[in-house]
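What you see is the complex with one protein chain gone and the rest in place.
Right, subunit A next:
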Amino acid sequence: MIKYKMKLSKEQEAILNGSKGEVMAKVMETMIRYGELFGADRMVPITSEYNHLVTSFGLKALGPVYDLMEKLIDAGCVSSQKFTADPRPLDRNVPSSFIQNIVFNHFMYSKQDFYEDQLGKLGLLERDAFTCTCYMDEVGNAPKPGDILSWSESSAVVYANSVLGARCNRNSGIIDLMGSVVGYVPYFGLLTDEGRRADWIIEIKTTEKPEAQLLGSAVGMKVMEDVPYIVGLDKWLGELDEDARTYLKDFGAATASNGAVGLYHVEGITPEAVQQKKALLKENPNVYVIDDAELKRVYDSYPVIWKNKEAKPKLCFMGCPHMSLNQLVNWTEKVERGLKEAGNEKVVIPTVFTAAPAVLKKFEETPYAARLKKTGVILSYICPLMYMNNPLSTSMPVITSSNKLRTYTSARYYTDEEILEQITR
């Protein structure tokens, strides 16, 4: 038997020795070995009400994952918490060609129904609990400050840690579920007080409110997996209201995908920075100054990997991560204004706004839904990443203001204002 360095409780040791069966013992072994790699000295109980999984897609290529899930289900090793999951990869509302439909439905995501059935057995919160922004009020999976999580979706982890003050490492898919199955996660990294201290001071010295997605990209690429402490952004954000939360959602997703940030602090805004202020800084932190020129340098550094760089965009995706309710409302007004100024009635590039099913439902109850529909913008719960992640979509000229989508796919990044101009003029 392997001797572990980690100090286990009697219950944890018993599980490891098979008190809850062989499969549960392997789940515990996985979590212990995972933790020991990163110096964890103990396992701590998960305290959040719900979990969130990164794997939402029935990608045929991931057969071994479904086999592993089946092993867990057969052994009764299901999640101890209900969970939400990342967005679905398919939605008929989103424009796609005849060939794309065949490839998506009958080849790439042919296991979707099977996998959703598995998720149901493992503990999916409800049938439509598919979104990367599970922490939205309308969805209802927002952990409390100090809660210990077993999440893995990078944009949700960074939001939960930074904006909500919960504690979660940047886990991998499957590890997220296994933590929830066994009820414990290893104590290391962003779960610890020391791991939450900042390695970097980021000084914002721009002449206007920086674009969230661009600022997040710059920070992520500079600090990679370190923790940044950002000063000078509170001047532009004011307080942690709905607009600021939306801004930080998009900023964080860019830090997590353009780098590997799992936690950031914003002076005067995020909960730990408000409480602890500069005491959060480690000794002799690195300093990174971001001004207008630096943001321009970062923007200009993005490669355009379209075959024809001058191609007319065939699709525009907004909402990676999924849009908030106030983002949908604000964008409805922006699109209307842009169309009016351009003398157009409908958007000139097929445009999809994505949001959580629960957010879409709430939006539909507002008068803005009919107004947005009139502009020709399509609403969807799809995961734009999953739509783009195949050779057929890769060859399409798609534009976005999401720096996460830009990083992982061939989609071309533009600022919000540039996107507005492109889709309305």
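Everything that follows uses one rule, which is that a residue touches a chain if its C-beta (ideal position, glycine included) is under 8 Å from a C-beta of that chain, and two chains touch if they have at least 3 such contacts; residues count from 1.
As a working rule, contacts and distances are computed from a predicted model.
Novice: Just to verify: the chain that's not displayed, which of "ABC transporter permease", "FAD-dependent oxidoreductase", "Putative aconitase subunit 2" or "4Fe-4S dicluster domain-containing protein" does UniProt list as its protein name?
Specialist: "Putative aconitase subunit 2"
Novice: Out of A:A14, A:A260 or A:V274, which residue would touch the omitted chain in the full complex?
Specialist: A:A260
Novice: Among A:M6, A:L68, A:L281 or A:V348, which residue is in contact with the omitted chain in the full complex?
Specialist: Looking across A:M6, A:L68, A:L281 or A:V348, the contact with the absent chain belongs to A:L68.
Novice: Among A:N141, A:N169 or A:Q422, single out the residue that touches the unshown chain.
Specialist: A:N169
Novice: In the whole complex, not just what's shown, which of A:E225, A:D243, A:D291 or A:D416 touches the removed chain?
Specialist: Checking each option in A:E225, A:D243, A:D291 or A:D416, the one touching the absent chain turns out to be A:E225.
Novice: Even though one chain is hidden, which residues of subunit A still touch it in the full complex?
Specialist: 26, 29-30, 33-34, 37-38, 54-55, 59-65, 67-68, 108, 152-154, 157, 169-175, 189, 225, 257, 260, 303, 305, 385, 389-391, 407-408
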